[in-house]
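Yeah, one chain of the complex is gone here, protein chain that is, but the others are all in their spots.
For chain A:
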């Protein structure tokens, strides 16, 4: 007992010194665009996908996840959102529909992760236009992962697409339509698909020369349940192209509301708004 008591202060002193040294390294920032991050805050997409793989949902079971977006510069709200989501029973993960950061800086992405890493469930993101400011696109890839990626969870294939066309100066590259077509053409063992992107195709910030082909690509995907977007900060659900494709827009963190989506069957879903 005595030994233990004598040992502990030394240990805590050591860990305090270690924390200071580590913190010092991070504080020694070369530029606001400097995206160096501790190991625990890099490749977050791959890490969260690995966590998902380790908690598989049995085939045929209902999919239930939290859908939100635009965490940018709303850290007080992020703290409250995490507390609220951690109370939700039966959810499998959380999706942030882009604009993790406000200024495209690595440190902001880490600040958001400081909160979201306290979620009991894994979380996945798609890049937003604010994450593509300055060298944000590089910071996002370092801290989170690829700009376009897909994964299968249970019966659902998720296709995460960079639709921040204005950030690419409407050069016809964003969104990458051939990639979206290729992703939608296969199910990878799933029975339905969900597309997630930040800027919705009906928005002025979406490349006007790609709008029709993007909407058509989604319309021609028979297994698509719906598309999820962020960017507009307020919740909406509708079929803006009147083509049978449902688009759901998330609330920003600042609106203190998120959505719980439950999906079953081919494309049936139920949507619950939760205030926090």
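The rule we apply is simple: a contact is a pair of C-beta atoms (placed from the backbone, for glycine too) under 8 Å apart; a residue touches a chain by one contact, two chains touch by 3 or more; residues count from 1.
To be clear about the criterion, contacts and distances are computed from a predicted model.
Selecting from "YeeE/YedE family protein", "PDGLE domain-containing protein", "Outer membrane protein beta-barrel domain-containing protein" or "Putative ABC transport system permease protein", the unshown chain of this assembly corresponds to "Outer membrane protein beta-barrel domain-containing protein" (UniProt protein name). When the omitted chain is restored, the residue from A:74, A:93 or A:123 that touches it is A:74.
From the options A:33, A:117, A:181 or A:262, the residue with contact to the chain not on display is A:33. Checked against the hidden chain, the listed residues A:66, A:94 or A:133 yield one contact partner: A:133. Of the candidate positions A:115, A:157 or A:198, contact with the unshown chain belongs to A:115. Taking the whole complex into account, chain A touches the unshown chain at residues 23-25, 27-36, 73-79, 102-105, 107-108, 111, 114-115, 132-139, 142, 166-167, 169.
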